[in-house]
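Okay, here's the structure, questions in a sec.
Below, a portion of the complex is reproduced, with chain positions unchanged.
Here the chain labels run A, B and C in written order, and each chain numbers its own residues starting at 1.
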Amino acid sequence: MFPEVDEIGPDKPVEKCGVVSIFSRYEHAAPYIYYCLRALQHRGQEAAGIASYSREREDIVFEKGLGLVGEVFSPDRLEKLPGNSGIGHVYYSIALSVPENAQPYVFHTASGTIALAHNGILTNAEELKVRLKKKGHGYYSGSEEESVSYLISDSMLAGKSMISAIKSALSELDGSYAFSFMVNDHVFAARDPMGIRPLCLGELPDGLGYVAASESVALDAIGAKHIRDVRPGELVELTEDGIKSYQLFERGEIAHCFLEYVYFARADSVIDGREAYRSRMRIGWRLAKESPVSADVIVPVPDSGRAHATGFSRGSGIKLEEGLMKNRYVARTFIMPDQHLRDISVGEKINPVKSIVRGKRVVLVDDSIIRGTTMKRIVKKLRDAGAKEVHVRIGSPPVIAPCYLGIDMTERGQFVAHGRTVEEIRKIIGADSLAYISVEGLMEALKWEENQMCLGCVTGEYPIKIKGEKTRLQRTLQDY
Amino acid sequence: MFPEVDEIGPDKPVEKCGVVSIFSRYEHAAPYIYYCLRALQHRGQEAAGIASYSREREDIVFEKGLGLVGEVFSPDRLEKLPGNSGIGHVYYSIALSVPENAQPYVFHTASGTIALAHNGILTNAEELKVRLKKKGHGYYSGSEEESVSYLISDSMLAGKSMISAIKSALSELDGSYAFSFMVNDHVFAARDPMGIRPLCLGELPDGLGYVAASESVALDAIGAKHIRDVRPGELVELTEDGIKSYQLFERGEIAHCFLEYVYFARADSVIDGREAYRSRMRIGWRLAKESPVSADVIVPVPDSGRAHATGFSRGSGIKLEEGLMKNRYVARTFIMPDQHLRDISVGEKINPVKSIVRGKRVVLVDDSIIRGTTMKRIVKKLRDAGAKEVHVRIGSPPVIAPCYLGIDMTERGQFVAHGRTVEEIRKIIGADSLAYISVEGLMEALKWEENQMCLGCVTGEYPIKIKGEKTRLQRTLQDY
Amino acid sequence: MFPEVDEIGPDKPVEKCGVVSIFSRYEHAAPYIYYCLRALQHRGQEAAGIASYSREREDIVFEKGLGLVGEVFSPDRLEKLPGNSGIGHVYYSIALSVPENAQPYVFHTASGTIALAHNGILTNAEELKVRLKKKGHGYYSGSEEESVSYLISDSMLAGKSMISAIKSALSELDGSYAFSFMVNDHVFAARDPMGIRPLCLGELPDGLGYVAASESVALDAIGAKHIRDVRPGELVELTEDGIKSYQLFERGEIAHCFLEYVYFARADSVIDGREAYRSRMRIGWRLAKESPVSADVIVPVPDSGRAHATGFSRGSGIKLEEGLMKNRYVARTFIMPDQHLRDISVGEKINPVKSIVRGKRVVLVDDSIIRGTTMKRIVKKLRDAGAKEVHVRIGSPPVIAPCYLGIDMTERGQFVAHGRTVEEIRKIIGADSLAYISVEGLMEALKWEENQMCLGCVTGEYPIKIKGEKTRLQRTLQDY
């Protein structure tokens, strides 16, 4: 029996976290960090935090809590964060959260205070923890952020300069990261050597300082100019004298997460030179060429499939209509006592516009399918509303493998595409036809080479060595 | 100086309330009412309430409170509402709300218990109250719903049958109304003689009963079949033996609120035979013909202008792109201390997709302009993002007069179009060109005659006599 | 099996409500009402409310809510209550409360706005409601306060003057009441013809106005001088020109509630010329004479038995020691899963001081026993702590009958003394000896005559006709 999605988790890949670093000549940086975090809210809604450097107290202060940015921070609470520089974080966690787990993590060491905010996952987190514990370090939260902090402080304590210490610490890390962090009043941002997670750089209006953030929409939010992206393996310090850059690692292979383009990033974000909206449009266009279909109307799944659907419409010449309406007020859902009420409950988020679908051959376009249960439900709704045919087109290849590098998709068993053919999936979701974009088509649309992307979740081959999984390199050797 | 919108109120017309009546053979009707109310949540987010008839207590019981439907009602609270029939209400109020003001209002009288939920405004509310007070009635909330309840109970007490008493009570009312109400275990719905506010009828799945609701999306939510709309001046009782209909008033002039089609109703609702989505599409198409413009791209204001923009794109042949992204997490906004932060704050809801607008001649499409401040801000954002020209097209005629019949637009001074020419408004919002749809074009698009619509807010002439205002009749006499 | 007390209700009689009326020359009366209500908080902790007359709005405004006075009213909320006169209420209810049920009740009528706060119970509430409903009145809360309000407004509407209308309304009421009420900007207080519930009058400092309140401690709280008590059957209006008095009913038999002296009133209150503390002392003294015992130490049940115990110590010459300590932080108690934990839970409020009771013959003094379960537990605790003997002395006669006039003791089955001899009760609570004060001794101590008191709960004979119960009159005829 196919599991019911709402009982076991979200039917979309879920992003983990967003980060912000600011050095400014504003009297108080915290409100600007606040607006950046609001613009990154789609990357994590569980918790939010801001740390800033207080000259008066000569230390880093911080405030954090559970909830949306606007719930955690009142103007009063922002006022507790003086100082012209700071960092911020929005957090996603599928585990029941406690306020202690919110970021930034702030530690006081002999080398000063370290505040750290992280987007990504370290693949050697356990090894690091075991090693650092053996060295005598105690863990409060058990988080990998504690490890990074200890690596930096140990190196500084051993006599290294701040930059050398950071370089040394980061060189110990495997996996993905975009870090916003501070050591005392120094503000940094750093990106993993393969550039898996995004991180961009901006200049504040009127040359009043610099900002690094997970996505360019955070820059837009405060009127900052997008200068460039932080380079894979680059550490930047935001200072009064400009952005100081340290290329910590030789420029080697890169592996940007393709799902940022396809789903995570806000459509108006520009990542590593490609705008998410335009990327999605091109995917849709290419999908229309790869898997054409005779139909009357293109209907996007709101809001995730809209850009892809627009592209599909252009590519196919079939008109797009907003054939599905979303109930934007359905946030909390209770588990209802009887089956009939549960069926109502799972369907209340989406409703067809009957005039658009009745008697029509509909192409339903979305960005991805994970569990498949929502898609199955939507297909049924369209048929109930009178659609003659329902053809499903998906703007990413089938997700068949877990993500170990920052996305909340961890169990193969949860993927409808795991161990199934496209035809088998089509039957499960009840569509008349089903097509995913090919990896080649995707690459063409994104304008990246396959060996510049992390495609682990759709190929099962990862850019980084992961125990029990194939690495991209193997593939490269065999296939190219 | 042009006032800042976020300080003084919403920049969109705001609907007041939605209602639901259910008679069912379900053991408990309350969860079904709950889902109907969730589907009507866009009509009011301030408070919610449900009343049902408990056979055990031989009385109507009710629960209500401040907040969204999903916040007010937990499964535990729904369980306090036994019975197979009931009514529900979602409430909008610009005044600071108290739980006491939530509906349904429930009164215990010698003729039984009366529960009442109302969408609309009675124009003779004050006269009724004065008259009923003189008769000895005391008012707890001072609401017009108390008056209606007293009218019904007085008539029943005077010996009239329930239906006669209701008929007699409703005949005393002037103004607009869609009522869901109960007298003991009898469930009713009624619509004002001109059909100003919407109200539709459905049949529960498997013939298990009947439902009346403000919009058909509430019927969709619980799988009910949309049978027809409640007729202007019709009272219906939902019973075991079917829907009993009483045409209380001679079928005369009608006056459906055109803003339901243009903005209030969810796009997937069908009202009096016309679907909101298709109506908006046709408006956009007609607007493209009335006020064409040479441009590169059509951009809707999300989410309100999307259907109109789709129509405009069809009518003009210019492609539509989602050039504005909405931050869906910005609910609560604080007033920030300095001007720069306030500018950031008011702009954070909308961000342009740069690839779409840079260097382009943009047609920005929305459904309406009330104060104009948001539109002004969006035009500026588009220009900042590089738009070469910004042409604004609006899917309703200029709003120049208050609504007395159920919409929260009460002060002429708040309308940017009040006492200004279109050219003057264009200058205020900073557009290269501005056009509204004409009343004639609107009528053609909606497929209604001008004298079948309430157009008070755009013509200043009302279908019902309102002190100090012109009535539609005068206009009819003079202009036709 | 003897029922566990904490599962079925409190083991002390519980008072219902306290009231306050103020006319002042202060700019804002509400903060003074607030402090009066805080001093009356022991009379009701469920809800609180204040109404005041706003000259600006020419109407009564009110604020009320669930919780302690200090929880319901913030300074901000008090500021919403302008005006130099007003009334207040604290509420006790064993039923799950809703904010709507808080008092004062405020009704708007043709004769003006009526606000009403009530301590007491009307024994003809149902008859009144039926009669008023038949007259056409609808009930929102179904409360007797609505009835009183309708009686006043009907009479005023019929052309009577305000005072005549109030007199006429009050003459319809049977039962007990202390009312604080307003008709528009007129502030009143009234007491039932037998003076069952207390009500006293004070003058504000510096002659700035007048105050009526349930207990004199409310006067103390704001520095007001206690002038006298409101007389049984008296209506007072607090005005700029002084206290206007109207003796509505012939002075006849009176029936003050003796439990106010014994338990309800704060010990520092003076009621009808007798101070509660001194009354309790005299009861204890008299009890020592009536039921002497050879013992080593007198131990009060804190805090209720302390004054009685002091008197008992004086009367017996045996020293008093605070042999039981109370955990003042135990407010909320959860029902624990297993029996051992439940036993711990019910005992955690009281703990013996071992040095005082070990090896001693202890006299345990309290004011009353209702269910007996708490007393049983304390006796056991004393024995466990090493007490050689435990003698229980109670400062009221056995409670054997319900209260119909304002105290929350409604079921005969809940009284341990119902249908049991003193010896049987002694066995249940496990004491070596048990004695209650006699009715005669109680009267002597209180300095009232038996026919001036309501002793219904200890004699089963009531000062007012109550269906199915004996009245005091019968007793008077037979026994005197």
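The definition used in the following text is that a contact is a pair of C-beta atoms (placed from the backbone, for glycine too) under 8 Å apart; a residue touches a chain by one contact, two chains touch by 3 or more.
Being a predicted model, the structure only gives us computed values, none of them experimental.
Participant: Taking the 3 visible copies as a start, how many copies are in the full assembly?
Facilitator: Whole-complex copy count, per this file: 4.
FYI, only the chains that are shown with their structure count from here on.
Participant: Tell me the shape of the graph of touching chains, choosing from line, ring, star, complete and other.
Facilitator: Its topology is that of a line.
Participant: Upon optimal superposition of chain A on chain C over Cα atoms, what rotation angle is obtained, reported to the nearest 5 degrees?
Facilitator: Result for this pair is 180 degrees.
Participant: Since chain B and chain C are copies that touch, is their contact same (over half of the numbers shared) or different (under half)?
Facilitator: Mostly the same residues.
Participant: Go ahead and note the Å separation of the Cα centroids belonging to chain A and chain B.
Facilitator: 37
Participant: How many angstrom lie between the CA centroids of chain A and chain C, rounded to a whole number?
Facilitator: Between these chains, centre-to-centre, one finds 62 Å.
Participant: Any idea how many Å lie between the Cα centroids of chain B and chain C?
Facilitator: Chain centroid spacing, chain B to chain C, equals 50 Å.
Participant: Counting only residues that touch at least 2 other chains, which ones in chain B make the list?
Facilitator: Residues of chain B never touch two or more of the other chains.
Participant: Under the stated contact criterion, what part of chain A meets chain B in this complex?
Facilitator: 31-32, 35, 38-39, 41-42, 45, 68-71, 74-75, 217, 220-223, 266-268, 270, 275, 277-278, 303, 306-307, 310, 314, 319-322, 325, 327-337, 341, 344-345, 348, 351-356
Participant: Could you pull out which chain B residues touch chain C in their complex?
Facilitator: 99-100, 105-110, 114, 130, 133-140, 142, 146, 149-150, 153-154, 157
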